[in-house]
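Note that one protein chain is taken out, while the other chains of the complex remain in position.
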Amino acid sequence: MAESKNDVKIGVYVCHCGSNIAGTVDVEDLTAFAQEQGSVAVARNYKFMCSEPGQALIKKDIEELGLNRVVVASCSPRMHEPTFRRVCEDANLNPYQLDMCNIREQCSWVHKNGATAKAKALVSAAIARAFYLEALETREVPVTSAVLVVGGGIAGIQAALKVADGGRKVYLVEREPSIGGHMIQLDKTFPTLDCSACISTPKMAAVKSHPDIELMTYSEVVDVQGFVGNFRVTIRRKPRYVDESLCTGCGICQEKCPWKAESEFDCGLGQRKAIYTPFPQAVPNVPVIDPEHCVYILKDGKCGACLKFCERGAVDFSQTEKMVEIEVGAIIVATGYDLMDPSAITRLGYKRFPNVITSLEFERLCSATGPTGGHITVNGKEPKSVAIIHCVGSRDEKYHTYCSRVCCMYALKFAHLIGEKIEGAQVYQFYIDMRCYGKGFEDFYQRASSEGVTFVRGRPAQVTDFAMSPEEKGKLVVVCENTLLGRPMRVPVDMVILCPAMEARADAKEVARLFNLSQSADGFLLERHAKLEPVATANDGVFIVGCVQGPKDIPDTVAQALAGAAEALSLIDRGSVKLEAATATVNEALCHGCGRCEEICEFHAPMVRLNGRLIPVSSINEALCKGCGACAVACPTGAISIRHFTLQQILAEVEALSGVPV
Amino acid sequence: MSYLYYPGCSGTGTGRECEESIQAVMRTLGVKWTELEDWNCCGAAVATGTSYLLSLALPARNLALSEKVGSDLVTGCSRCYLNLIRAQHYIQHNANLKENVNAVLAEAGIQYSGTAQLRHLLDVIINDVGLDTVAEKVTRPLDGLQVAAYYGCCQGMWTYAQFDSTEDPTCFDRLLAALGAEVVYYPLKQACCGGTLSMSKRSVGASLIGDLLLAAIAAEADCIVTACPLCMFNLNSFQNEAGRAKGTKFNIPVLFVTQLIGLAFGLPPKTLGLQRNIVPPEPLYRKIAAGTAVSSAEAVASGLK
Amino acid sequence: MNVNGFEPKIVAFTCNWCSYAAADLAGTSRIHYPPNVRIIRVMCSGMVDPVYVLKAFEAGFDGVLIAGCHIGDCHYLSGNVKAQDRIATLRRLLHTLGLEDERLRLEWISAAEGSGFAETIKEYVGQLKQLGPSPCRREATA
Partner (left out) sequence: MAVQALAPRSEPVRVMKDPLGNSFEFCYQCGLCTASCRTAFAMKYTPRQVMNLLQLGCEDEAVASGSGLLCTACYSCTFRCPRGVAVTDMMAAVQRRNLASKHADSDIRRFYRSFMRTIERHGRFHEVEFMTRYFLPNPLLLRAEFGVGLHLLTKGKISLNAPGVKNPKAIAAMFRKAEEIEGRP
């Protein structure tokens, strides 16, 4: 913008903010000071600048005095910058020609003496910077009207359905042969005790039949390119060796397949065939062939029972891995959690004693579709007494410092189910704190307590088979302190259920890298703001929902899933995205095309390519640029600068700030 | 390689048989070491009860002495090892502590820099000498001998953290297996023996010891093997008291690990100080002799029987 | 030594997402601290060009504070790490100018650490009082 020094007309507006500012800062003195600064056409103060009359005051000056810069000395820009930018826009002044000067949060509220002096310094700096402010254009780019949902657990399912019901195309990608996630493994759900399968299978079916959802199971996202509104995603589809279009899900192949393997779905408590669907209600109801156990694949050609018996000829060993590329405007990551393997804590005896099991294993034992048909038995024996140990690997700096949030409640649920299924069974809860914070949780706690559950407050040190009394012979003994009595306790039981921590997926790091997200210290993915942006992330257009963000129960997970859907919908329904105007820009004359900017940028915004005169120069993809400035600092020739935070602007601030004595 | 050896106070007294067997076995294994010159008591389990600083400075003096020589410092006593490694660890992680400790050491005209290398006897036998070498030296495999491997507590928590698992160490089992012995499942293998409580608070000490002995008997072990002179002393000396506490009579041999290794190597019991064991170990000899095809002549010659 | 009546002048480059927000929080929670510090808002600590720091000393500031999000929390993933890496080399440069290490300070202050921000400033002002005026400034005045 060709604008000579004397064209610059700055208006300075000092806000009293009632007495919040005026009580400490001499606003009259400050206004007078501002008036004397170069290029300042007018300086005024007013009780409440953000109020209607205050805004009108500024608008009037812009229009009548032809101001082309505005400095508002009031509260934090994080508070009212949007307000005053709108004021400028209304008066046909480019919003980026506003500078805010924070004389409340960072001056009047934190100082007594020297507040006015500091305010002067800040104002002079704002004025100095304003002088160099440039009008910036916010660009808009169209948005691809489709959403990718990664992960087919209850979070992914709910998000996919909600977006699709909004009439938008959804791609749902699931790594396993079927959707359903952890929830479909559960028996009943707290606190309402409705059957997990009964409430989730209809949702799974709805996904399958929804015209706007393209379901890709047994598939993984391998690459993500592009930016908010315009992602290009590559998906690897693993060979199923069964043609989804032909298979009717009759199940004859599984019946006839002679080769067995441990069932992942049943936590290894049961078995499945080499060609299998993880569970009867699988969606899609199309088996996969597990190459690790299929003898046809291992010893090429031997067996082939499935081939012979499939009437539709759906079995197809010629299938190979396929790469699919899709374009979406938004991405919802719902990859869930892993259950910690408690064998790390050897003293609790998991894997040493068959009757020490994890919560998930117990869910399978309880489930009618489980390996025992819903009978709680280990080696055919029904336990008469059960110990449930909370906080295994949670709230423990040796493993995970956080609380896993769901264990207290499902532990109560377990107690109830045991009482239901085993006449006169004795159940002990070993807890540290009962955390029943949710809706209906406390009632459930009360109910469980009334059902003859024994609560022992104390973290057990050991599960041992060393009997110190006749009663302990042949039992597992839980050793702990009853912290309410201050007495060591030994509790003999027939079965021990461990409640292991929910932890970040083993591959959370790769997922974070893939979608350009950050992880919090505990390994879970990081939301943009803990309170106000719970599902948004540092990467615009990518949202995280469910346990990928941290341990959650089903209601919270679903709530987040729907929030994610809303975010995705509001993004693509806008049809276009405004791109940050304060982005990096390259002065081609200075650029040597060294590529330092390419290396340092986390968002792949800069790219060195030949320009019109076939000289290698860097250029910034403004859609990708977040305006963090890393490249500008890294640039050896100073060819790159950040709009709205230029070298000139900031040096001018420094200069001005130093001018006023402390 | 050659080592510095720190025998610890029990070596000349209550733990004499441990010391004798350690020397005999290490000689057989061809391990070269010299005794740390002018070593002092590590403070045992008692110094902490008097002064935090002393409980670190006493062991630190020995570490400092070893630094002068520069070779690895080896000890066969878990309590000594615990105190030494604890001092090393604390001083390394707390500059202020290091300053104070060195101020105390200055009185003895010495300074601790932190370069000392500390090793446990088992660590040396298993990881430096190696189980293969140990197995080669076995002339009288302990076939059929059922052994309760008693790791001990402070070992479990400190020693094994250095070269094995803290919560579930197995090096002992591997070592004894190399001798041909059958290591029984011993649920209390890391339970504390009560340390000095056996003397300072008998009623408690005796009951702790009683549990350890009961567990070993329940596991049908012919003997208990320990690598700590204090455990050795407790489990041997107080079987009567423990018996009274538990309403039974105990008479189960308790051997120091190198005593059992020595037997497997065919060393004469006397050189292993076995005659000093308070609970007579003779029943084991018969079992070993029976379990292996040795002519009675040999047996006599080597003093078995 | 504490130069009598010497009031150090500090410029703080704070990142928009964490440390600037922390300064705001100190305000909203009315936690007082010395007025010796003047804040310049940048989007990211990784945006602070060494030139700004040099300019600040040239302009007579006694101390420069660069404050960003804690490692791992950077709004731009790793801007703060970049800042950290840069500081080392910058320090060496300042040495050659005869400026003490303490005059350039790097702090991670999250948006939740209002009191942390105030404390940092108090502490830093005290430290600089001990240190006395910046050599550059002394030359300027001499």
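Every chain is named by a letter (A, B and C) in the order it is written, and numbering of its residues begins at 1.
What we mean here is this: a contact is a pair of C-beta atoms (placed from the backbone, for glycine too) under 8 Å apart; a residue touches a chain by one contact, two chains touch by 3 or more.
Because the structure is a prediction, the values reported are computed rather than measured.
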Touch partners, limited to displayed chains, of the chain removed from view: A, B
Identified contact with the non-displayed chain, of B:T14, B:N127, B:Q146 or B:T170: B:T14
Among B:A47, B:L63, B:L145 or B:A289, the residue in touch with the chain that has been omitted: B:A47
Touching the absent chain when the full complex is considered, from A:I199, A:A344 or A:I432: A:I432
Where the missing chain touches subunit A, by residue: 391, 395-398, 432, 457-462, 479-483, 486-488
Where the missing chain touches subunit B, by residue: 9-10, 12-17, 38-41, 43-55, 57-58, 61, 82, 89-90, 93-94, 96, 100, 103-109, 153-154, 156-158, 161, 166, 190-192, 194-197, 199-204, 208, 237-238, 240, 275-278
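The criterion applied here is as follows: only the chains that are shown with their structure count from here on.
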Chain contact graph, described as a line, ring, star, complete graph or other shape: line
Centre-to-centre distance between subunit B and subunit A (centres being mean Cα positions), rounded to whole Å: 52
Approximate Å spacing (C-alpha centroids) for the pair subunit B, subunit C: 57
Multi-chain contact residues (two or more partners), subunit A: none
Two or more partner chains touched - positions in subunit C: none
Subunit A - residues contacting subunit C, complex: 76-78, 102, 104-107, 109-115, 117-118, 121-122, 125, 516, 518-521, 526, 538, 582, 600, 602-603, 626-630, 632-634, 642, 645, 647, 650-651, 653-655, 657-658, 661-662
Residue numbers on subunit A that touch subunit B, as the complex places them: 345-347, 464-468
Interface residues, subunit C side, partner subunit A - complex: 7-9, 11, 16, 20-21, 23-24, 26-28, 30-36, 38-44, 46-52, 55-56, 59-61, 72-79, 82, 86, 118
